[in-house]
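Shown next, in structure tokens, is the structure this report addresses.
One protein chain omitted, others in place.
Per-chain residue numbering starts at 1, and chain names A and B are given in the order in which the chains are listed.
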Amino acid sequence: MSTIAPTSVAVRPGTVVAGAFVALVVVAAVAPQLLTSGTPTQIDLRNALATPSWSHPFGTDEAGRDLLTRVIHGTGLSLGIGLGATGVSMALAIVLGAVAALVGGVVDTVVTRILEVTFAFPSLLAALLIVAVYGPSVTTSIVAVGIGSMPGYARMVRGQVLAVKQSGYIESAHALGHSPWTVFRRHLLPNAMRPLVAVVTLGIGQSIVWASSLAFLGLGVPPPSPEWGALLDAGRNYITTSWWLAILPGLVIVAFAIAVTALGRSLQQRLEGAAR
Amino acid sequence: MRAALPKLASAVLVLVVAASITFFVQLLLPGDRATVILNLQNGRDQEWPAAEVAAVNTRFGFDRPLAVQYLDYLAGLFRGDLGDSYTEFRPVTEVIGAQLWPSVVLTVGALIVAWVIAVTVTVLTVRRGRFLPGLGSSFEAFTASLPHYWVGMLLLVAFAVQIPIFPVIGGDGLAGTVLPVLTLAIPLSGFLGQVLRDEFDKVLDQPFITTARTRGMGDTAVRLRHALRHAVLPGITLSGWALGALVSGSVIAENIYGRPGIGQVLVSAVNNRDVPTVAGIVLVVAAIYVIANLLVDLAYAVVDPRLRTS
Partner (left out) sequence: MTRTSPFRRAGVVGIGLALAGSVLAACAGGPAGGSGTRVEGGTITYAHVQEPPCIFGGWIQQAYISRQVLDGLVTQDTDGSIKPWLATSWTASPDGLTYTFALKDGVTFTDGTPLDAAAVAFNFDQWVTTQLNGTAKVSIDPYYRAAEAIDATHVAIHLNAPYPQFLTLVSQGYFGIQSPTALRTRTAAENCEKPIGSGAFVVDQWRKGQEVVFKKNPNYTSWPATAKHEGPAYVDELRWKFVPDALSRYASLTTGQSDVVYEIPTVNWKDAQAKFATTIRYITPGKPVSFFINTVRGVFTDKLVRQAFAHGADRRGAVEAGFHGVIPYEGNPSVSQSTPDYNSAAADAYPFDPAKANALLDQAGWTARNPDGVRTKDGQPLAVKLVYGAGSIFTSEGATVLQALQEQWKQVGFAVTLVPATRAELTSGQYSDPSTYDALPSYWTSPSPAILWIVWRPSTPEKPNGNNRSFYNNPQLSQVIQDANTSTDPERASQLYQQAQQIISDDAAGIGLYTQNTLVAASNGLKDFWLEQSQGEPVFSDAYLVK
């Protein structure tokens, strides 16, 4: 293990902004009542399609519901699906990738074939089939997006584990008398996963975008869910008459994806700096 | 050549497994196939008397044992017969064939345009002063985070509705293909651009670049003739994955622009529980994917001479 103290990397202002935004989003996800007092289902048909104003910063939708409140309440759903899907992906990817790389031989070939098959399934098709069988819901979205993104991660994990395994580093760890499980847990896995941190954080952003795509096609969480993609789907028909319904939630999605990616990269740079 | 055979064999295996999975998953779908067909033909959503259900079952062979249906299906695959669509009374090959070309145009076009954008932005902005690199990488981060459907909606409203440059109902003509291709290409260019940029940056530090410069080569020439070749390699790997993602994205583009294509056929086939059509599309997509991977390997060999001799 490196004993050199991690060099401090200067924190760029961009990273600070990204971090603050992500923190805000997390607060919105976990405790929306801190940010807004309204409920996302407060229907007020007489006040429908109101333009953004002081009392309704994001305007209201076709049922008179305050859009900002809905976006805030939808954060938990969107973020939850994104994290859940990424979690499912990574869990499957680590299991499959590490097993394939470590055990090698026939197991490796079989797993690689399985990955090829799942790769050949466009993620949306997998999602369509899963939703068609089990109906649209939060769980279905998580599973569908998770399975769809898994093959890419599995391949990367496998590649990384192979690289670490073949480096002299692991042999010396063995030579020092560590048990295989300790070697795996303390040396192999962290070293293999470190370069993937940026990929995973990028993946969270992407999972949220993909989950919202499902919702956009009507395959996501059923209405009146305030999930971001569902909001955009609902706003689609009003884009020429009430632009805020289709623009503002989209900006939130994009901003969050950018922020998460930026954080991920900066995190990656720090970790790589620390490892040297 | 000898290396190609096991690859081909495993490709065939992948296709067969993909089609089989689809066949069986569809049997998990709720409801009974005969009921679905009767409902579709009559615009209803109810249960039907046993006699009529039985008639449909016999007609489509649903009353045979599952194993027989499956083997029959597999046998048909190897003959090139993908069966008949349940809803259109036509061979699946016809159903898919008619809509395959617009999808191919869309995905390949999007990939090419994405590359053009990514390469242009990267070559122009990497390491050119203080402001440009940041701008370039922000642009890429922004476009990579754009959901396809959002880009599609905005482009449609901006360039077909408010400023009618392009037709609203695109069909599959050239004018109607521009916006869908851009819809898919822009987010992808962000991804490719980020990967390209990282590689490009690393490559520009290589000794051979410095050598080229000291020999008097201009900056643009160095970037285009030497650095780019090395920088595109990870991007090419990504393109293999990108083609698969583009197929998914094409469903969205076809939905927004009302464009014909297999994505649309797929969604309605899943909704109609048209098992042969869904399995047929999975097969076609898997085949395209396998071919794409082979092409990626070829592209690698072309770009990186070191791989040619192996």
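Simple rule for what comes next: a contact is a pair of C-beta atoms (placed from the backbone, for glycine too) under 8 Å apart; a residue touches a chain by one contact, two chains touch by 3 or more.
The model shown is predicted, which means the values in this text are computed figures rather than measured ones.
Visitor: Touching the hidden chain in the complete assembly: which of B:His148, B:Arg197, B:His230 or B:Arg273 does that?
Guide: Touching the chain that is not displayed is residue B:Arg273.
Visitor: Please identify which residue in A:Gly159, A:Pro190 or A:Pro222 touches the non-displayed chain.
Guide: A:Pro222
Visitor: Of A:Gly80, A:Pro136 or A:Gly264, which one is in contact with the hidden chain?
Guide: A:Pro136
Visitor: Per the definition of touch given earlier, which of B:Gly80, B:Pro164 or B:Gly216 contacts the omitted chain?
Guide: B:Pro164
Visitor: In the whole complex, what residues of chain B lie against the chain that is missing from view?
Guide: These residues of chain B touch the chain that is not shown: 29-32, 35-36, 38-49, 52, 55, 87-90, 95, 98-99, 128, 153, 156-157, 160-165, 167-169, 171-172, 219-220, 255-258, 260-261, 264-265, 270-273.
Visitor: Considering the whole complex rather than only what is displayed, give the residues of chain A touching the chain that is not shown.
Guide: Spelled out for chain A, the touching residues are 41, 43, 45-46, 48-49, 62-63, 132, 135-136, 218, 222-224, 233-234, 236-241.
In this text, only the chains that are shown with their structure count from here on.
Visitor: Determine the centre-to-centre distance between chain A and chain B, using the mean Cα coordinates as centres, and give it in whole Å.
Guide: 21
Visitor: Taking the touch rule as given, give the residues of chain A at its contact with chain B in the complex, in rising order.
Guide: Residue positions touching the partner: 113, 116-117, 119-125, 128-129, 132-133, 148, 152, 205, 209, 212-213, 216-217, 229, 232, 236, 239-240, 246-247, 250, 253-254, 257-258, 261-262.
Visitor: Per the contact definition, I'd like the list of chain B residues that touch chain A in the complex.
Guide: Counting only chain B, the residues touching chain A are 10, 13-15, 17-18, 21-22, 25-26, 28-30, 141-142, 144-150, 153-154, 157, 161-162, 241, 244-245, 247-248, 251-252, 255, 263, 266-267, 270-271, 273, 278, 281-282, 285-286, 289-290.
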